[in-house]
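Input: one structure, supplied below.
Omission of a single protein chain aside, the complex is shown with its protein chains in their original locations.
This part shows chain A:
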Amino acid sequence: MGDFTAEEMTAIWLSVKVACWATAVSLVPGILVAWLLARRSFPGRILLDAFVHLPLVLPPVVTGYLLLLLFGRNGPIGRMLADIGIVLSFNWTGAVLACSVMAFPLLVRAIRLSMEAVDTKLEDAAAGLGAPPWAVFLTVTLPLSLPGILSGAILCFAKALGEFGATITFVAAIPGVTQTLPAAIYGLTQVPGGDAAALRLTLVAALIAIMAVTASELLARRVRRQVEGRDA
């Protein structure tokens, strides 16, 4: 199989970097939105739910194109961000945005499910002991939904690692800048003699994904033991 070329290594690291950032920036908003959907009733709740799930049902290309329209150099948000020195289009940070948006529904779903499973009677008990709503969230709801938050984060990471359509539409696949692992694999399958390299990168992608999922499962098991109070 031979060694990886510098370009392949760059694509691998870029993908890992983008997936890590996408997970990091999505986590807090993901927890917040999941909590709103799981515990609050407000006008527009159904709309928020639908909006969050949109990237899951839209073709990724469409999501990427919408991002380009909004966050591109001439997009309304893109121009505002450019004024304060943040450029997303054709930049790796744009890949982070595209991956975050695409992975967000999975993250929210996992967290929301585990929050809905937290017994509201425990939250009432906490309030009865003097805990204001923010403290009930931090000391009861959040720790008890930690297993779901963890698996949501890993799902988000894995999805971000494999995201292709929205990313390539929004930021293209510039080698060394925005060419992530899936984009590099796709590129290699389009040129003669690229098969061996494509296969190498495919194995890397599979390896990273398996490691992430295994690590999350082990971690989630430990956390679940901790949360449910079984002695580890």
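Just so we're on the same page, contacts are C-beta pairs under 8 Å (C-beta built on N, C-alpha and C of every residue); 3 or more make two chains touch, one makes a residue touch a chain; residues count from 1.
Simple rule for what comes next: contacts and distances are computed from a predicted model.
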item: Per UniProt, the name of the complex member that is left out, chosen from "ABC transporter domain-containing protein", "TonB-dependent receptor plug domain-containing protein", "CO or xanthine dehydrogenase, FAD-binding subunit" or "YCII-related domain-containing protein"; value: "ABC transporter domain-containing protein"
item: Residue of A:140, A:156, A:171 or A:197 in touch with the missing chain, whole complex considered; value: A:140
item: Contacting the left-out chain in the complete assembly, out of A:43, A:85 or A:128; value: A:128
item: Sites on chain A contacted by the missing partner chain, in the whole complex; value: 119, 121-122, 124-133, 135-136, 139-140, 143-144, 226-231
